[in-house]
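A single protein chain has been omitted from the complex, and every remaining protein chain is retained in its original position.
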Amino acid sequence: MAANGCKGRLLSLLDYRTEKYIVAKNKTVGVLYRLIQLSIIGYIIGWVFLSKKGYQEKDEAIQSTVITKLKGVSVTNTTESGLLMWGPEDYVIPPQGEAVLFVVTNFLETPNQKLGYCAESPKVLDGLCQQDGDCEEGKLVVSGHGLMSGRCLHRDENAPGTCEIFGWCPVERKFKPQSLLTNAENVTIYIKNFIHFPKFKFSKSNILETTDVSYLKCRYDEKLHPYCPIFRLGDITARAGYNFNDMATFGGSIGIQIQWDCDLDKGYSECHPQYTFTRQDITASNTIATGFNFRHARYFKNSAGESYRSLYKFYGVRFNIMVNGKAGMFNIVPTAISVGSGLALMGVGVFLCDMILLYILKNGTAYRQRKFEGSQQTPENQSGILVL
Amino acid sequence: MAANGCKGRLLSLLDYRTEKYIVAKNKTVGVLYRLIQLSIIGYIIGWVFLSKKGYQEKDEAIQSTVITKLKGVSVTNTTESGLLMWGPEDYVIPPQGEAVLFVVTNFLETPNQKLGYCAESPKVLDGLCQQDGDCEEGKLVVSGHGLMSGRCLHRDENAPGTCEIFGWCPVERKFKPQSLLTNAENVTIYIKNFIHFPKFKFSKSNILETTDVSYLKCRYDEKLHPYCPIFRLGDITARAGYNFNDMATFGGSIGIQIQWDCDLDKGYSECHPQYTFTRQDITASNTIATGFNFRHARYFKNSAGESYRSLYKFYGVRFNIMVNGKAGMFNIVPTAISVGSGLALMGVGVFLCDMILLYILKNGTAYRQRKFEGSQQTPENQSGILVL
Partner (left out) sequence: MAANGCKGRLLSLLDYRTEKYIVAKNKTVGVLYRLIQLSIIGYIIGWVFLSKKGYQEKDEAIQSTVITKLKGVSVTNTTESGLLMWGPEDYVIPPQGEAVLFVVTNFLETPNQKLGYCAESPKVLDGLCQQDGDCEEGKLVVSGHGLMSGRCLHRDENAPGTCEIFGWCPVERKFKPQSLLTNAENVTIYIKNFIHFPKFKFSKSNILETTDVSYLKCRYDEKLHPYCPIFRLGDITARAGYNFNDMATFGGSIGIQIQWDCDLDKGYSECHPQYTFTRQDITASNTIATGFNFRHARYFKNSAGESYRSLYKFYGVRFNIMVNGKAGMFNIVPTAISVGSGLALMGVGVFLCDMILLYILKNGTAYRQRKFEGSQQTPENQSGILVL
């Protein structure tokens, strides 16, 4: 008897239970409910699946290696330095092919500086003086170039003077932007970019897999050569919306973004790099943060073993190659989350239609009585607020 | 007739069907169910929407460019090198304004090294010897400085010796930490950071958009000048919890984190950088990984064309500017996922209350009979375990 009851209970587990529905022959609510259903299905299919690819697992942790190589020569002719040839070993800093690189376009050389005593630059406010007392001996000039010796130097008796300092002398003179590197806009940059998506163990490069040597004689062009990894510097700045020669005098910063947007369900060949170019040192209006320069010193020793140096103030364009990307591949978890949460939204529609049917329409009380099968049929019982 | 039937079927599609409910006038389960409903609604509104902003699409793939520029002079006075002035072109390595930069705070110079024969440093364990046989000719000293010549050099007869090597001679002597750069804590670093969120095409910079030149005469201060991009090195280490001069002798590594947490629903001006400073070469307890130094050589040639060099062991503070950020903007997909999955959780509440009502409360059998309208009313049928 107990065994029988137990078996019956187990068997009843395999009975299928389906919810009992009340049919309300009300076209208003019916049409509304079908519209809600259609829009949710439309949202799931159209927006989540087609537009956002909600059925895919995403990997946005792209790993990337960028190697750059520049080619081309440039020439300068100044009174101080004479005719100079510039190869990539000179104008690219650092020379080892990094993703962030600087190309010299203009420079100011202060040759043959030696440690010694000379007048501070009149550009340094804290170095200006009227008399020796303004220059405290042994104190560093704030934002200046050396230690004050205690003397105030005047060009002529009436003019304001500058403190004498101990430092690398002579100090850098004021900049006259004249030593532009000609031909720098024709220099080419060859960008090798290797990417890897660790979640999907997928690797690719921006260089086509070919044994055709003439391939690397190309120049990048959005339409003609979208897979060419070689770019003319003048073209890069032009694509960013600026003229190379305008940027050359005071320098600037250009971002080269390589965007990989890979749908791995479509296969290996459907994963392409896309290049975009933006100027980065200008945001909205003309701000004080534009331009790019830094100083670098080359050290020498004379035959007596004394050090002297050439100080260079380099102006130029900084290129910052940023790689960004995401890959997507079908996976059951995001599919289930997308579909499941979309279907759950139908509950909102049911709740809304129920409210309209039971409390807003005029024969709501009749529907309420049929929908809620109460233990005692009291009027209060039929109210059924907030059934959810 | 068939057409009529078809039309009827199509019309019946627009009938609204609503689930039939059994009202159980049981206050215990009723209160429990309302509490579950309230807590789920509270969770959806409070936690998901207000605290986690679950209605927003997030972009965490921030693109960032960092340009740094240091200002200030420093001075050293050692017996070997004499009085030396250090400008940013000397103490910042690399000089071109990268996001990872090293500021020299202490150094050891080994001037005038030439390729030749001399004794290996006694610090190198594999270079110690008792007799010539310990120094195998033509073998490199492991972790040492050169090729062994086969001779063992002794200072005096009884002392242990070191192998004679071919290398840059004389080898670096033991370090006495004395050549500290004075004033280095007063050096300022100007950080330009340009960010971009590709998903929302949103760009911003940490520099205020102003034409007021005096703005860049500020010093960063959390309360007084939170938008000032210029930092005193001594202040940076102090904010990280360390004294600059304590770090100066053996060096260290400081992380400067710029955090952008942008709610783009609130507009452009509500997206601010936040700076945090942490020491990175010390994790928990005092470990063996602290300090920071590296060696660098400057090469010279004498009038005979022979190479010689000055070897510098630089100790200093490495600054690593890391930019991190996320932006959020309202989007229908995450909103639907958050709301939908929250609502779906109500199913758990329904299941729980049903179980209590039908199987735990004492008049459960009566509720079971009313809830499950069976084909045949057998006792087994009424058990209805696990209706879910």
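Some points to look at:
A and B label the chains in the order they appear, each numbered from 1.
Here is the rule we go by: a contact is a pair of C-beta atoms (placed from the backbone, for glycine too) under 8 Å apart; a residue touches a chain by one contact, two chains touch by 3 or more.
Nothing here was measured: the structure is a model prediction, and the numbers come from that model.
When the full complex is taken into account, the listed residue touching the unshown chain is A:Tyr215, out of A:Trp47, A:Tyr117, A:Phe200 or A:Tyr215. Among the residues B:Thr79, B:Ser214, B:Ser269 or B:Ser303, only B:Ser303 touches the chain that is left out of the figure. Contact with the omitted chain, checked across B:Ile41, B:Val350 or B:Ala366, is made by B:Val350. In the full complex, the hidden chain is touched by subunit A at residues 13-25, 37, 60-61, 63, 65, 67, 69, 71-75, 82-85, 87-90, 94-98, 112, 183, 192, 194, 196, 198, 203-205, 207, 209-211, 213, 215-216, 298, 300, 302-303, 332-333, 336-341, 343-344, 346, 370, 372-373, 378-381, 383-387. Subunit B residues in contact with the hidden partner, per the touch definition given at the top, are 5, 8-9, 11-13, 15, 17, 19-27, 29-34, 43, 47-48, 52, 54, 60, 93-94, 100, 102, 115, 140-147, 166-168, 253, 255, 257, 259, 278, 280-281, 283-289, 292, 294-297, 299-301, 303, 305, 311, 318, 320, 322, 324, 326, 337-338, 340-345, 347-348, 350, 353-354, 357, 367, 370-376, 381, 384, 387-388.
The criterion applied here is as follows: only the chains that are shown with their structure count from here on.
Our note on geometry: subunit A versus subunit B, Cα centroid distance of 16 Å, whole angstroms.
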